[in-house]
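Removed: one protein chain of the complex. Kept in place: all other protein chains.
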Amino acid sequence: MSEPGFTLGEIAGRIGGRVVGDESARITGVAPLRQAGAGDISFLASDKRRYLDDLAAGRATAVVLADPALAPGRHCVVVDDPVAAFDQILAMFPTPRDVPAGVSPAAHVDPSAKLAEGVCVGPGAVIQSGCQVGAGTVIWSSVFVGRDCRIGGDCVLHPGVVLREQTELGDRVVIHSNSTLGADGFGYRQAGGRHVKVPQVGRVVVGDDVEIGANVCIDRAKCGATTVGSGTKIDNLCQIAHNVQIGEHCLIMSHTGIAGATELGRYVVLAGNVGVRDNIRLGDQAVVAACACVSSDIEPGQVWGGIPAHDQRQAAREYVAIRKLPEMLKQVQQMARKLGIGD
Amino acid sequence: MSEPGFTLGEIAGRIGGRVVGDESARITGVAPLRQAGAGDISFLASDKRRYLDDLAAGRATAVVLADPALAPGRHCVVVDDPVAAFDQILAMFPTPRDVPAGVSPAAHVDPSAKLAEGVCVGPGAVIQSGCQVGAGTVIWSSVFVGRDCRIGGDCVLHPGVVLREQTELGDRVVIHSNSTLGADGFGYRQAGGRHVKVPQVGRVVVGDDVEIGANVCIDRAKCGATTVGSGTKIDNLCQIAHNVQIGEHCLIMSHTGIAGATELGRYVVLAGNVGVRDNIRLGDQAVVAACACVSSDIEPGQVWGGIPAHDQRQAAREYVAIRKLPEMLKQVQQMARKLGIGD
Partner (left out) sequence: MSEPGFTLGEIAGRIGGRVVGDESARITGVAPLRQAGAGDISFLASDKRRYLDDLAAGRATAVVLADPALAPGRHCVVVDDPVAAFDQILAMFPTPRDVPAGVSPAAHVDPSAKLAEGVCVGPGAVIQSGCQVGAGTVIWSSVFVGRDCRIGGDCVLHPGVVLREQTELGDRVVIHSNSTLGADGFGYRQAGGRHVKVPQVGRVVVGDDVEIGANVCIDRAKCGATTVGSGTKIDNLCQIAHNVQIGEHCLIMSHTGIAGATELGRYVVLAGNVGVRDNIRLGDQAVVAACACVSSDIEPGQVWGGIPAHDQRQAAREYVAIRKLPEMLKQVQQMARKLGIGD
């Protein structure tokens, strides 16, 4: 059995870097500077004071960086872009997993479901009638896949994921634990003093290469489909309401909510904790700052922030002005008295 | 076997509309205008430009609308209120589901639990001792129903729902996937530099006809009950803290959180992403705008918004004024100089 990990020389070769120090040093793990111990390789993003302090506080055996003079006494791998290079090293130390081996005898797969070659299904998972699952897809334990779902190849549904009836996923879709796709949209009509449910008979359609975080909700459409475009990434605890249309390659960060039938173009970025109202359109490459509340259309490429959201630079000027407001108020009262203008 | 779907004439009859076009046209599905394909019926809410563009972009076979002149060349069903009429059509095209057939042999039902006639329990579900479940209720896979829960008739608990001990649900309650009712409230007392847990020995009591979205949390009371009144609807990812009292027929939208022991009257509406502090009261028919933060009582019927929330019309005036603030600041400085008032 070979030794664990890699030599520093092997790692440098993988990322196209130059070793300053001992090429034969053995690297057995990856860690941030401060948490690093013996055997770990870490990275120094820049010469910021904070990072140098972290370097000194930790015990990394080796460091990926741009300037080896910053880490005297450590083995170094010198590259132009340490952050990007380190991402490649991460992939050399994958977390071992016990992927379910084939279809667990404790899974509940309807005989009519069509599972392609190499599909793995964990114990307690349910796959209902009419489902199709593509090759290489892994469905972990306690996942629910409702009737007539279509799941592409090489997808991963982590434990506790629920796909309600007729949900469609493209290829290489990853959904983290306890997320719910295809629950009923929040639609009621008031009649006789009661909220009467509007039937929610549509579905959720997700493109290729989409990653969806943990405890996310994507509701089925009232009719037709709630859609998530290929390449889009959705962070934990987001809410995507019925009939929302999300374009390709968007980034939607944690705690963001998008209300019914709103449309996002391509490459839209919504930072964390953003609220977006219903029935509006956010153009391609629109960006919304964290904690903003969007209540009107955004043109392509605009950067918005604030509550209600508007141009982010204007919002920033307003925040600065608000800091001065209490003082200004006194000054205005003083001027008003001087001018004999009552309040 | 009969043909799928309905003729346009059958649909028109069901909603009391008048066909302009071919009564025998066969309708096999429902869809929004832009997503509609051959065989689909859709609806035109008004003559807004956006909707007419959507109509032109889609291929709906038939359209429900108020003015058939707006959809030349399509089969039309003419009604006064197309949106309301279309809701009725949705119910004609329900999503097929594989409801668990009776009690699954892979469910874990305590012998002392009393299940009424027609109760269905999916595989992996757990129903503990002392539980009562009313007729017609469906408990899907991987649901947990803790000791001494009481569940009414015709309820639906979707996959992954957790009802902790002593939770009570009325009749016709629907809870979507991965929601948690009855977890401990967030209550601690600081002692000796530690947060010591305050025992949370109360429960959650939910009325009739309540619908609760996916990934919602409703905490058990410290003692007594956290209550949700009949007819209230709660959207995905909401947080209802311990000892909150929610009245009947409220609407609580996504990402809203209500802190401990706060009381809501009847017909309260909280739009999305609202935060409500603890130990306050929101009167009947109070309305809070999206992204607001409520930190004081609201009188019945008032409409509030903003952070901190107050009268929504006043808040709107403030938002308009804030837009002008950076300019006003310059003007005030100019005036102050002219008047010889220092800063």
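For clarity, chains are labelled A and B in written order, and residue numbers in each chain start from 1.
We take it that contacts are C-beta pairs under 8 Å (C-beta built on N, C-alpha and C of every residue); 3 or more make two chains touch, one makes a residue touch a chain.
Since the structure is predicted, the reported quantities are computational estimates derived from the model, not experimental observations.
Q: Among A:167, A:215 or A:295, which residue is in touch with the absent chain?
A: Candidates A:167, A:215 or A:295; residue touching the omitted chain: A:215.
Q: If the hidden chain were put back, which of A:9, A:39 or A:123 would touch it?
A: Missing-chain contact among the listed residues: A:123.
Q: Looking beyond the chains shown, say which of A:13, A:39 or A:159 touches the absent one.
A: Hidden-chain contact among the options goes to A:159.
Q: Just name the one of B:68, B:82 or B:124 that touches the chain not displayed here.
A: Residue touching the absent chain, from the options given: B:124.
Q: For subunit B, which residues reach the chain that was dropped from this view?
A: Residue positions of subunit B that touch the missing chain: 108, 110, 124, 126, 128-129, 142, 144, 146-148, 160, 162, 164-166, 178-180, 183-184, 186, 188-189, 193-195, 197-203, 215-217, 219-225, 237, 239, 241, 243, 255, 257, 259, 261, 275, 277, 293, 295, 307-308, 310, 314, 317-318, 320-322, 324-325, 327-328, 331-332, 334-335, 338-339.
Q: Take the complete complex as the reference. Which residues in subunit A touch the chain that isn't displayed?
A: Listed in rising order, the touching residues are 29-32, 35-36, 84, 87, 90-91, 93-98, 106, 122-124, 140-142, 158-160, 174, 176-178, 209, 211, 213-215, 231, 233, 235-237, 249, 251, 253-255, 272-273, 290-291, 307, 319, 322-323, 325-326, 328-329, 332, 335-336, 339, 341, 343.
One rule holds in what follows: only the chains that are shown with their structure count from here on.
Q: How many angstrom between the C-alpha centroids of subunit B and subunit A?
A: That pair's centroid distance is 24 Å.
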